[in-house]
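Complex shown without one protein chain; remaining protein chains in place.
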Amino acid sequence: MIYFNCDYNEGAHEKIMERLMQTNMEQTEGYGCDAYCRQAGKLILEKCRTKDAAVHFLVGGTQTNATVIAAALRTHQGVLAAQTAHINAHETGAVEAGGHKVLVLPSGNGKLTAEQVEEYYQAHISDDSFEHIVQPKMVYISQPTELGTLYTLAELTALSSVCRKNGLYLFVDGARLGYGLTAADNDVTLPDLAGLSDVFYIGGTKVGALFGEAVVITHPALREDFRYVIKQHGGMLAKGRLLGIQFLTLFENDLYLEISRYANELAEQIREALSKKHVPLLVENRTNQIFPILPDEILARLGEKYCYTYQQRIDAGHSAVRFCTSWATKKSAVDELCGDLLEML
Amino acid sequence: MIYFNCDYNEGAHEKIMERLMQTNMEQTEGYGCDAYCRQAGKLILEKCRTKDAAVHFLVGGTQTNATVIAAALRTHQGVLAAQTAHINAHETGAVEAGGHKVLVLPSGNGKLTAEQVEEYYQAHISDDSFEHIVQPKMVYISQPTELGTLYTLAELTALSSVCRKNGLYLFVDGARLGYGLTAADNDVTLPDLAGLSDVFYIGGTKVGALFGEAVVITHPALREDFRYVIKQHGGMLAKGRLLGIQFLTLFENDLYLEISRYANELAEQIREALSKKHVPLLVENRTNQIFPILPDEILARLGEKYCYTYQQRIDAGHSAVRFCTSWATKKSAVDELCGDLLEML
Amino acid sequence: MIYFNCDYNEGAHEKIMERLMQTNMEQTEGYGCDAYCRQAGKLILEKCRTKDAAVHFLVGGTQTNATVIAAALRTHQGVLAAQTAHINAHETGAVEAGGHKVLVLPSGNGKLTAEQVEEYYQAHISDDSFEHIVQPKMVYISQPTELGTLYTLAELTALSSVCRKNGLYLFVDGARLGYGLTAADNDVTLPDLAGLSDVFYIGGTKVGALFGEAVVITHPALREDFRYVIKQHGGMLAKGRLLGIQFLTLFENDLYLEISRYANELAEQIREALSKKHVPLLVENRTNQIFPILPDEILARLGEKYCYTYQQRIDAGHSAVRFCTSWATKKSAVDELCGDLLEML
Partner (left out) sequence: MIYFNCDYNEGAHEKIMERLMQTNMEQTEGYGCDAYCRQAGKLILEKCRTKDAAVHFLVGGTQTNATVIAAALRTHQGVLAAQTAHINAHETGAVEAGGHKVLVLPSGNGKLTAEQVEEYYQAHISDDSFEHIVQPKMVYISQPTELGTLYTLAELTALSSVCRKNGLYLFVDGARLGYGLTAADNDVTLPDLAGLSDVFYIGGTKVGALFGEAVVITHPALREDFRYVIKQHGGMLAKGRLLGIQFLTLFENDLYLEISRYANELAEQIREALSKKHVPLLVENRTNQIFPILPDEILARLGEKYCYTYQQRIDAGHSAVRFCTSWATKKSAVDELCGDLLEML
């Protein structure tokens, strides 16, 4: 079975594994207070071209989302997010378990618009019963989104403006950020993210690391006491240096971008094969997730050899599914998949 | 100014006030352990024609909803509710503050259908990632709904069946229950509610009492330790007998139904006036809330004399608003309103 | 049976009942936005000799404590309190249900000292693992305490200084404040409380009202959005004017102080009777709660006629119990109790 169902089927990039082996018996401080974490944080801030920010390393995405949101919001405040947002759909209510409502906005492509946010905010403050309604205080977006789509710099700038005007925090979930930064149609950089958001994170789990998310906090209010909140949310890894070492390796020589670009290229190859056969996509994107709409009988045949994710039923005979590439996907596997697609379709 | 904006503009029914005066200097146990609460609970169970249930008295609706839901759900479980549900829209995230997600289903008329619940439940348990999604465990409905509509006995029976088949608790918010029980088109009785739901409450605040909601719990699992949860949620009134006295008065000689019927009749009078002038309604119902769609200039003129609730914009020149009657509404006020409506329209 | 077990066995002072009757059919805005609440709030601020504060009315003590603490603290912060504090011992974990740890300090007489708070704070910030420990951010005290004792002005001033020096909020639970303000040995006034604390409340439930607590917030950060938090915690009474009317009545002509003084005088009479018979007290105080240590056989005999609260076992043959007087206690009942005590002992 060849796995295309997600981007975390393998371990870590070989350079990370080597570095973990080399440093294995070193003695360091625990809980992220070691030199590797400091170096990795410094390097990430350099890539973001800012000094006025804090970097923290957490283990996973759900944990990171719950921690950032809990650190930011007072009890009566909620976070605006798209219907498809990971915090709304796939974290078993971790945000609500922390006491906060996810204020859901409709979205067909996984993205929110500045207009939606502005409209929601204005409706809230002009409602006679506004105190009976959760106060919107944060906007959560993903880059790329759960549907693989990307905010353009213009869209992100507009969202940022609306947020700042209205006193809302802008939080960007970058669990797959590498695949966004290196997409063919991307125009958003790390310095853009650092400048336009209040907090964002750079995903490691899905982009070459064994695990790990690097949170970059630019807003001063969110930086205060953040480590307490990490600890409370179970995100303070005892051997924190494991995170520092991995992110240091990923950001030295831009390995992070290099391996992300590789995955995107393989995704493009699959999209080209699909395109040749005029297979429609559930959503257009240029990152590492591909959402073809295929006949059910083709899917059944593909399923004997390839593992993919079922997305949704389209009609009686067709379904949308997801294929993912990653830093670890073998070129040969993609060639084989493309060959089979061209043959079967 | 004449208030039609809600059903809690006045104090309590005169019989309640008299009873509170008469009993004022009696000494009783606190926290709902007094004889009045026991008597009131007993009387309510008689009206529900069951002995196998517990009755508890709380102060207000938001508190009651938060308490019942907190008592019922484990940390990973959520409650299904209509988009318009009070717990979703007007309780400042009290359910989420207790750690639980409100799982929102679309609804045009304030009601959920058995089919919606079944479909959501089946989708959940058949999802490969079901453990990454909040587990549906309770269904919350209001009778009447926030839009004044009513579940028929057939609809309620179908919902109850789906819930029992799938191990979901059915919770009925009866903040305005009196106005439902006595509506012209109602076929649901207290024994029906006790038999078909797992927990429901009989609203006092909006139906003749100074405050108070009587929770009837039939499901054994929800009865266990319920008073701890009331106390934790700030709902255990020190002078609990105030609640017992009020509900005892409301349920002796069916005062509760009598005053509810009165309010419904006044509402019907308003609906007739609107009907004569072919004023469309946002939603059809026969309870104490009326949702006419009126021209903005008429609304402006009405607003000089009458207080109503703004509901939503319909088009450039029309809005839907809400007029409420209650046990306390004066017949003369309704006559005056109807006269003005007939004249202005 | 004559009840001395607590100070909430009866209804409300007759002037309150009269006012509720008189105003019963008036139509007002809901949720505390009515003229009575505004007037009552204004009057309370006058008594506190400040304009720079907000007043909010809630229904009960547990609810008020949970609401204030939830409004004040971030997720990783906790509240320092005495072992005997109501929030620690008798609110079914309402503070923890809101996500915050009660940081318990030992206390023999129900009071905290400035030194204890300073020591705890210093220990926290100098601990290498401080981020692994809940951050102290608020100090909760009761005036009078749960043991009927009072902070002197000097003690309160010292606590306030330590709190301000270290950025801790000082929160005073005044559920029985009337009995403190009028105690023979009291030197703390409402203006003192307003000046020295960041938030405090004036209890109505135990001092003449049917229910109700008036929260006075002086710290600007705690004022922001406070009504959202009230609503979320189920404390926003629909017919909010009931609270305004009651507090207006209590604070006009200083009824609140008058009826509190009356209760204290009755308590002094009981203490004198006990003193004549050399009955030791668990704790010395001059407010409305009396904690005699009595032989178990005497307690058994008293228990046939009087209801008191069992406090704790002292030795094989003696127990400490609590007798309370209140605004509603009859002089004749106290005379009878004193007569019986003098005779039995």
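Things worth noting here:
Each chain carries a letter (A, B and C) given by its place in the written order, and its residues are counted from 1.
Just so we're on the same page, a residue touches a chain if its C-beta (ideal position, glycine included) is under 8 Å from a C-beta of that chain, and two chains touch if they have at least 3 such contacts.
Given the structure is predicted, the values throughout are model-derived calculations rather than measurements.
Contact with the chain not shown here comes from a single listed residue; of B:9, B:84, B:107 or B:135, that residue is B:135. Only one residue from A:234, A:303, A:317 or A:339 touches the chain missing from this view: A:234. The chain that is not drawn here is touched, among residues A:30, A:220, A:303 or A:339, by A:30. Listed residues B:15, B:42 or B:227: the one in touch with the omitted chain is B:227.
The chain not displayed touches chain A at residues 1-3, 6, 8-12, 14, 17, 20-21, 23-30, 59-64, 66-67, 70, 91-94, 97-98, 205-206, 210-211, 228-229, 231-239, 242, 328. Where chain B meets the omitted chain, the residues involved are 31, 70-71, 74-76, 98-99, 131-132, 135, 225, 227-229, 231-232, 236. Listed by residue number, the positions of chain C touching the unshown chain are 75-76, 78, 89-93, 96-102, 104, 128-129, 131-134, 309-310.
Heads up, the rule we're going with is that only the chains that are shown with their structure count from here on.
Just count the C-beta contacts per chain pair and the biggest one is B-C. Centroids of chain B and chain C (each the mean of its C-alpha atoms) stand 33 Å apart. Per-chain Cα centroids separate chain A from chain C by 49 Å.
Note on chain placement: the centre of chain A and the centre of chain B lie 42 Å apart, centres being C-alpha means.
Under the contact definition stated at the top, the residues of chain B that touch 2 or more other chains are 91-93, 97-98.
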